[in-house]
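Note that one protein chain is taken out, while the other chains of the complex remain in position.
Chains here go by letter, A, B and C, matching the order in which they are written, and residues are numbered from 1 within each.
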């Protein structure tokens, strides 16, 4: 049978990225103590996995992306395993560069502020790794929290509008990357109050009053996050999007910022 | 050329619904004074359009659904035009029954409570019409508003958590259906406060204080909506889903109810 | 502290469903040999969990839904465990009825038709359980496959348009429910050809030719599925939606059918 992908191409164009997307696979994500008794968490990931394609080839071999990933579904993975995956892709697909993005829901354990009752909070996370001249790894997390409006509090006789908010943060480090657990804890502490799946009445009283005493605009949350991220040892780059699902509007308040850190 | 769809089928199965879905078309939706100077609103609708298929035919003729709809994109439509569309479908496709659902964003004008500044609020709406022995029409609207938690207010020294909420309501009437404008106004008045795209400071003070003085659980909103809908003259059926995007959780509080009204 | 939820309500309305939705939790879904070495699969589920609320109470206790579910995240579950969860909910929330729906991606192992290479295919599934007078369990799966158009094949000199299709099927049984593995195998065999994550060249040749020799309209797939489901021993009810993501259109071809089986 002909290997049509291997046919010569004469358009003279090296393709930057070609591969598979919207691929869903189970993975085991390495976790860090003391959040869990196991050292990994089972996740369901959406995958985009691509390589560059030299100008002389008509096409890449799509089935090899699946073959490369398949065995990695059963071994706990993190940064260094993604590097191995990308090296394997460059070799098996004769590529100069390779990129992979895994997007998944990851659970962190939360303790309610007064009752200390434990529950699991889901976070949308991604790992994005690229191998070109050098290897780069980016961690992305989306963390929900509560925000309470300083203007509404200031101008009203009582009460203040508040709402669910999220921050989408991605980070890149010189060496070892921060854990999802540590990054999400840092993020949620910049809101008016963290969010918890399980709150008993004494906890609800606590978070209501604490949020009222800690009003923050979306701009305040963004600025405090910038200050906190700049302090992280070894951080090279971060990007932030904060969004308040305004309780008094159908649209959202939004702020974003990107920074290369020296 | 063969008409394969007209081939005889011997599996003995009349298909309940067959047609097209995920079809996107522009439509003109009839409006009702005094909300607009025009008598229609331009919308972009997602369409599902189906008929029943007698057991003797192998397939329906999918292109006819598009041909039937095309001219209706340029004439203002409401209940009675949908009935015409369904009658045409039954005739042209030799069907016993036909069904159409148009889902679209529709804008209603809101006036801020103090400044009276006007702005446009988008609502997710649908028209669902079915023609079987008789013609039935269902209107669905999804209306956002603010809810403020009675428990949080009661147990806290100050403040109360509040959030964006929505109610998804669908209704069917004996005769003439209520307008989107009137149904959405009725729905939003059951929350702790309505939502407005444009609020100046005096308005924000007003809605903050008014919501604090009108705390409601998702259960309260649902029950008040049930009482209000039962009062509508000629209503035959309603279905409600209320959802609070809890500001202190990552999950939502939910309540639902359906009722045939006599 | 006041228990505001326990306040008396005098609106005289028993609420049909109240609880939490859009809750995300990890679960272990029981699997059936010989598809796996383990007896369960780790999934990430979206949960809607509700109870009825007697007319005399102002509200339900939302935190108890989370407390009830939490321990079940660590034990393999199926039909009977969901019944236990619902019984616990009725008891702890003094409710007459309870309902739970878990929606999750589940993986089944596929072997390529010629090379026999194995890969994991993700299916959108749900478990929906309700406890009222009696307990009912519904399994829902969404299975992708290929469909090839009989009309296009018939009228064209060569080739035939084909596309990815899905069938969404939900079933209820008198006694024991069918497994996800068996139901999805039954569904995909009604398309022109099954879908595989991993296909080598000899497999691609096989599925291309086999699909061309097995052309089917969306109506054919629906009818064959109806015939196949009716044969399942103990089946009480099924509902089917078939959708072809037409390669020659931007909209989809659609057919649906529901049946109570005696």
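Quick note on the criterion: a residue touches a chain if its C-beta (ideal position, glycine included) is under 8 Å from a C-beta of that chain, and two chains touch if they have at least 3 such contacts.
Remember, predicted model here, so these are calculated numbers, not experimental data.
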item: Displayed partners of the chain not shown (whole complex); value: A, B, C
item: Residue among C:134, C:157 or C:233 touching the omitted chain; value: C:157
item: Candidate in contact with the missing chain, chosen from A:23, A:73 or A:114; value: A:23
item: Absent chain, residues of subunit B that touch it; value: 1, 3, 23-26, 41-44, 63, 66-67, 70, 73, 104-105, 107, 117-120, 122, 197-202, 205
item: Residues in subunit C touching the chain absent from view; value: 121-122, 144, 146, 148-149, 151-152, 155-164, 193, 195-197, 199, 201, 204-205, 207-209, 211-212, 245-251
item: Contact set of subunit A toward the excluded chain (per top definition); value: 1-2, 4-5, 9, 11, 13, 15-24, 48, 50, 53, 58-60, 62, 150-151, 154-155, 217-220, 222-224, 226-227, 243, 250-258
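Quick note on the criterion: only the chains that are shown with their structure count from here on.
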item: Contact graph of the chains (line, ring, star, complete, other); value: complete
item: Identity of the chain that, by mean CA position, is farthest from subunit B; value: A
item: Chain occupying the middle, per Cα centroid; value: C
item: Chain centre separation in whole Å, for subunit B relative to subunit A (CA means); value: 35
item: Between subunit C and subunit A, distance of the C-alpha-averaged centres to the nearest whole Å; value: 28
item: Where subunit B touches two or more other chains, by residue; value: 151, 155, 250-251
